[in-house]
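Missing here is one protein chain; the remaining ones are kept as they sit in the complex.
Which chain is which? They are A, B and C, in the order written, and residues in each are numbered from 1.
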Amino acid sequence: MVRFQSKKLAEEVVVRDPVHGDIHITDQVVLDVLKSKEFQRMRRIKQLGPVSYVFPGATHTRFEHNLGVYELTRKICDIFEQKYPSKTPGDGLWDTDNRLLVECAGLLHDIGHGPYSHTFEHLFGTNHEKIGQRIITDPSTEINRALKQVAPNFPEAVASVIAKTYPNMQVVKMISSQADADRMDYLQRDAYFTGVNYGMFDLERMLRVIRPYQGGICFTNNGMHAVEDYIVSRYQMYQQVYFHRVGRSFEVILHHLLERAKYVYSQGQLQVTPSLAAFLGDSWTLDDYLKLDDGVMETNFSMWRDASDPILADLASRYLDRRPLASVKIDDQTKNLLPKLRGLIKEAGFDPNYYTATNSMYDEPYDAYKPSGKNANSQIELMQDDGSLIELSQLSPLVKALNGTFQGDERFFFPKTMISQSDEPQIFDPLYQDFQKYVKNGELRYLRRPKRKEE
Amino acid sequence: MVRFQSKKLAEEVVVRDPVHGDIHITDQVVLDVLKSKEFQRMRRIKQLGPVSYVFPGATHTRFEHNLGVYELTRKICDIFEQKYPSKTPGDGLWDTDNRLLVECAGLLHDIGHGPYSHTFEHLFGTNHEKIGQRIITDPSTEINRALKQVAPNFPEAVASVIAKTYPNMQVVKMISSQADADRMDYLQRDAYFTGVNYGMFDLERMLRVIRPYQGGICFTNNGMHAVEDYIVSRYQMYQQVYFHRVGRSFEVILHHLLERAKYVYSQGQLQVTPSLAAFLGDSWTLDDYLKLDDGVMETNFSMWRDASDPILADLASRYLDRRPLASVKIDDQTKNLLPKLRGLIKEAGFDPNYYTATNSMYDEPYDAYKPSGKNANSQIELMQDDGSLIELSQLSPLVKALNGTFQGDERFFFPKTMISQSDEPQIFDPLYQDFQKYVKNGELRYLRRPKRKEE
Amino acid sequence: MVRFQSKKLAEEVVVRDPVHGDIHITDQVVLDVLKSKEFQRMRRIKQLGPVSYVFPGATHTRFEHNLGVYELTRKICDIFEQKYPSKTPGDGLWDTDNRLLVECAGLLHDIGHGPYSHTFEHLFGTNHEKIGQRIITDPSTEINRALKQVAPNFPEAVASVIAKTYPNMQVVKMISSQADADRMDYLQRDAYFTGVNYGMFDLERMLRVIRPYQGGICFTNNGMHAVEDYIVSRYQMYQQVYFHRVGRSFEVILHHLLERAKYVYSQGQLQVTPSLAAFLGDSWTLDDYLKLDDGVMETNFSMWRDASDPILADLASRYLDRRPLASVKIDDQTKNLLPKLRGLIKEAGFDPNYYTATNSMYDEPYDAYKPSGKNANSQIELMQDDGSLIELSQLSPLVKALNGTFQGDERFFFPKTMISQSDEPQIFDPLYQDFQKYVKNGELRYLRRPKRKEE
Partner (left out) sequence: MVRFQSKKLAEEVVVRDPVHGDIHITDQVVLDVLKSKEFQRMRRIKQLGPVSYVFPGATHTRFEHNLGVYELTRKICDIFEQKYPSKTPGDGLWDTDNRLLVECAGLLHDIGHGPYSHTFEHLFGTNHEKIGQRIITDPSTEINRALKQVAPNFPEAVASVIAKTYPNMQVVKMISSQADADRMDYLQRDAYFTGVNYGMFDLERMLRVIRPYQGGICFTNNGMHAVEDYIVSRYQMYQQVYFHRVGRSFEVILHHLLERAKYVYSQGQLQVTPSLAAFLGDSWTLDDYLKLDDGVMETNFSMWRDASDPILADLASRYLDRRPLASVKIDDQTKNLLPKLRGLIKEAGFDPNYYTATNSMYDEPYDAYKPSGKNANSQIELMQDDGSLIELSQLSPLVKALNGTFQGDERFFFPKTMISQSDEPQIFDPLYQDFQKYVKNGELRYLRRPKRKEE
């Protein structure tokens, strides 16, 4: 294993951060990456996309989150160096030579994200992980040039940590596991900026009980309460923030809006900035990708408000002016009603392809803590006095209990006007009355055909 | 005085806010204003503009601030109604009939702001106060239509409160005075999002001691410590955030960037979105103004990066990639050196008109608490047991002391490369050496002409 | 129902409290009760007794807790008056006439507590509830005289609320139910003073969703997350604070110490202050009870350090100098080992009657939230949109999960020296080795008799 080392700064640079207090930068390479235009671009991409439509404070960007993950890896390295320094190779303790590598990987783990990543990827076939790898390893980027100052193969090493192919699992899991620097930062940060206090956990205490072991990162057994607290916070954030029905409704609108734009563009009628045009026309470069950000997207939407295509113009306005779709919970039984409902919606004048959707929280880019299943190898473990590891839910009745409680939240989205409570004419219209009889207390209900009398 | 009343919502709407906990909306008109597209546009305008380049957390927008001011006026109304309800007209206590009016004025007090307001106004002659009045009173806006549901003259009444021409001084001063809902909200909010803890003051306790009197709003005398705390917080925010030299450097860059864009546009060579083109061409409408936001501006800057005009392209990159100008403190004596320094900067290849500037903190849009002078009538007063009022600094040695401490911070801005500490060639270049001998410890120093030998 | 009203104070009295910010007193009777010597005595009785031996910050007293419960009832009354005022008798909303009554009941709900209440009651047959009733209704007390200023039957009314015999269940349940002012205050307060952050819940938000109904107090259905948070906090406080093994060990020592003192006193050899002598001699008066406090108890312990009875002197030192007993978890199977272990302890020179004990967390004075069982009628309910009530665990998978997780923690306490890890002689002593082989990882383990070879 090569030892990567950076020129130290003459004087530490400190960036104020409301979540961690201060971000400390002592390496030239970290400062250079930070100053690169690819990294600065992150300032223009919100961490939670349209969630700020539900929690107005959530305007924080991927820039701060990346810095926060860097700061947490830096702190964990400090702790590991002080408390668990490796003495002989392979002793399962922390090898200090990995510090710079893991710090840079933390800093860059999300560098491939663009605006509205998940929606964008679905529609344009981009992949933020692959793009991230390119931004790090492509000689055209300022980030690549900065990293190469450390060593010619440093960019590839950083990329391999993010790709989880780096051989040292402690390094990989510090930024990719069920309780890693990435999640710890975003849960705290999202809680701070949304104002959802229930999402705050005791980060300081959690760092106090984190430790390395042969196969990765675990926690000392006296830290169970701190880890429980983290899991409960995470549960609350998923329930209250990440799966919020209104936020999801704007993901739906966004998806349909971009889909429609693609169609209208293909008809040759769309006013669009050059960077986005490249994607609508399916021939984009890395440079095009790096020119996208939330503001560019919204500037396009703003121009599309005035488009001649009525669906495009309407969806653009709905997004910019924050006019969400309504939604109801559905299940396997009530799903059968959707064709009927889509028919009514169409009758009311809305194209169901652009004005309805189903969306399940299982589609979301977040996964709950599950000790078995595909992420089994990133489960949380507590080290016992004798060095053995026990998976968290074996020890904590609270966590065990929570694991069973995640349930699907599948929803059907449609125009609010279908169930408007206002005193507008349609509430007496049989079409709307028909629709509304299927909706009760936020759920679809299955109406059985009334039995005929003679039966 | 007319009594304005709104239809109440069937159910209270609550918006989560990390600063105040929750924003409570019970009136139809408040909800309608909130949903208007002119108000939603505030989501796309950062409260502190380029300050987020210094404090990355400061991405909060005018949307949340406006909601926050509304919430504070609502709380103050609650307190006044409970503790100081007027019994007979003219008794100097709180007349509940003003509640809806002052809440709407709080909500809309900043509605006229566009992106980078202060810089923009200098260059394009816009005036956010006048535009705000128009947005409220012009029948073309959704806000105007919402307000008129209350009464035909309600928009004008709201506008008059913001213009400070409304006769009841309690109403006016609740949103425009030295310790009003506007300042209380932005100090707390800016402290929260920047992470500058010193800027936090005890808002809850401050609300506990606020009270109306015949001529406006004052504080009860047992509240002196709470008000002191507020003044100290304010002092800290000015020193550390609002007057930060790097934030100011981006105001300078922004100003020169737009100035250059205007020039290049006049030469007919600029790629620009239609909304901004209207301003560069000096023939804009309210609708054009309402289409501007931070994202639109930055999208233009992003296109200008590739402009053929080198100054425009460079300034656009400096802004987007966060490359600040350097600066030094100047005073009346060292100002005399500026022509000389501008000459050296020109020699180094920079057009001094676009790459240098002086900027004094007195120019800033914030004013410190000063009990005398032009804002004398908005001074903070404490009501004594016998009902008399004493101005704060008469009672608080701490505030009295602070009042004398605000000092000018006039700065000269120039390209960083002039004082680069890096090992690039120019540090041996006599031109740079000449420049650098005038700079010491962040200040300009006046070099006396060496005495001639024969003397 | 009589309407009780108090003389209002000319000026509100405010008491600073770190948990609630300020305690507000506006009624003469509340101030008079507060100033009574029986109430001031609460300042000398710690809220959590020997828990401060585990969490040194937990020195807070019953005085602050009582004030805190008063403040919470006051706040809840404010909320109910504003949001849910009764319009017609029996409409299930809040009848303002009960305010003073419930505030005084909140203030006095714990007035009968003495030092180390639970231990003391076991040994001396006192009953803090009955004594509380006497303090309120006995004409000899300053509290009774203060209350009678309101109405001759006011003391009895206050007492009946605390005794849960008052007819209005909203009044009773505001201070005695699963989520009442009592519990809300002590959970927050104990978390604040112990420093166990996990015990903090969002009190402000909880108050926002509390509401009256015909049969008592419930929560609005949008408040589920706030109530979940409260239940999780409570779980954490029980696990980490109230059931802490070291705190329980001092309860054990205290019990044995007082038991021994009673015995020695009966032998006529004990130096003791007059107030405590009355209890040891089994002929105490209310006045004797009111003279007891933590300081008096500890002063007696301090004198007993020098007693000629070695067990008494040793137990007194153990308590004052904070030398806990060790403990291990036991279960139905390992319980069978206790006679054997007590035998070894006796051999080591300790009287098992005074140096060992079993103690189950079920004995503790706290009960976890259980929607069925003896406290079923105080379960937490959420009011649905249609006014129906659903018990919390029916709606919250998290709470449902937690309900099953409370498990007994039965422990066997014994002198630490039996398992000393230090390098003192006894670790080679067969007696200690014998004892220690039954203990592993903090639990007793059942050793099976080795099978004989020939079998």
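A few points about this structure:
To be clear about the criterion, a residue touches a chain if its C-beta (ideal position, glycine included) is under 8 Å from a C-beta of that chain, and two chains touch if they have at least 3 such contacts.
Predicted model only: the values in this text are computed from it and were never measured.
When the full complex is taken into account, the listed residue touching the unshown chain is C:63, out of C:4, C:63 or C:94. Only one of C:85, C:125, C:295 or C:442 touches the chain withheld from this view, namely C:295. In the complete complex, the hidden chain is touched by one of C:86, C:194 or C:379, namely C:194. Residues 10, 15-19, 21, 35, 37, 40, 43-44, 46, 52-57, 59-61, 63-64, 67, 192-196, 273-275, 291, 293-299, 302-303, 317, 320-323, 421 of subunit C touch the missing chain (whole complex, contact as defined above).
Contacts to the hidden chain, counted on subunit A, fall at residues 21-22, 204-205, 208. What subunit B contributes to its contact with the hidden chain is residues 197-198, 202, 205, 225, 228-229, 232, 235-236, 239-240, 385, 397-398, 400-402, 404-405, 407, 441.
Operating definition for what follows: only the chains that are shown with their structure count from here on.
Ranked by how close its C-alpha mean sits to the mean of all protein C-alpha atoms, the top chain is A. Centroid distances built from C-alpha atoms place C farthest away from subunit B.
Of all residue numbers that take part in the contact between subunit A and subunit B, over half occur on both sides, making this a same-residue interface. Taking each chain's centre as the average of its CA atoms, subunit A and subunit C sit 44 Å apart.
Separation between the centroids of subunit A and subunit B, computed from CA atoms only, is 32 Å. Shared interface positions of subunit B, i.e. residues touching 2 or more other chains, are given as 21.
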